[in-house]
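Report on one structure; see the data block that follows.
Only one protein chain is missing from this complex, and each of the others stays in its spot.
And then chain A:
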Amino acid sequence: MNIVGISACPAGLAHTPMAAKALEKAGKELDYNVKIEQQGSMGPVNVITQEEADDAAFVLIASDQKITGMNRFKGKKVIRVDINVCIKAPKAVLKKCVTAVGEA
């Protein structure tokens, strides 16, 4: 399963990369192909292409911040999750999202 997402935090310094790495690592362990774009202080890092967006089962937004480029995900199921929960329990977050999308 392909999953894409975006992380962003208030200062864009620490939690943005931490959430992205945590989710990608959890994806590997659960055998999902996870790619998270970081919208932090360096500008967009690890940018999700339109093709990747189209191929994704759903979009995971790890943030309560304003996210740019949401038009890439038109028609996709978008799930917003608290960024701290993504760092603390990334596997549980992915599993829950996958279940939620499956049931929809």
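The rule is simple: contacts are C-beta pairs under 8 Å (C-beta built on N, C-alpha and C of every residue); 3 or more make two chains touch, one makes a residue touch a chain; residues count from 1.
Criterion: contacts and distances are computed from a predicted model.
**Q** Of the candidate names "RNA polymerase sigma-70 factor (ECF subfamily)", "ABC-2 type transport system ATP-binding protein", "Imidazole glycerol phosphate synthase subunit HisF" or "PTS sugar transporter subunit IIA", which one corresponds to the UniProt protein name of the undepicted chain?
**A** Result for the unshown chain: "PTS sugar transporter subunit IIA".
**Q** Return the single residue from A:Ser41, A:Thr68 or A:Thr99 that touches the missing chain.
**A** Answer from the full complex: A:Ser41 touches the omitted chain.
**Q** Decide which residue listed in A:Ala8, A:Ala22, A:Ile48 or A:Val93 touches the omitted chain of the complex.
**A** A:Ala22
**Q** If the missing chain were put back, which residues of chain A would it touch?
**A** 10-18, 21-22, 25, 38, 40-42, 84, 87-88
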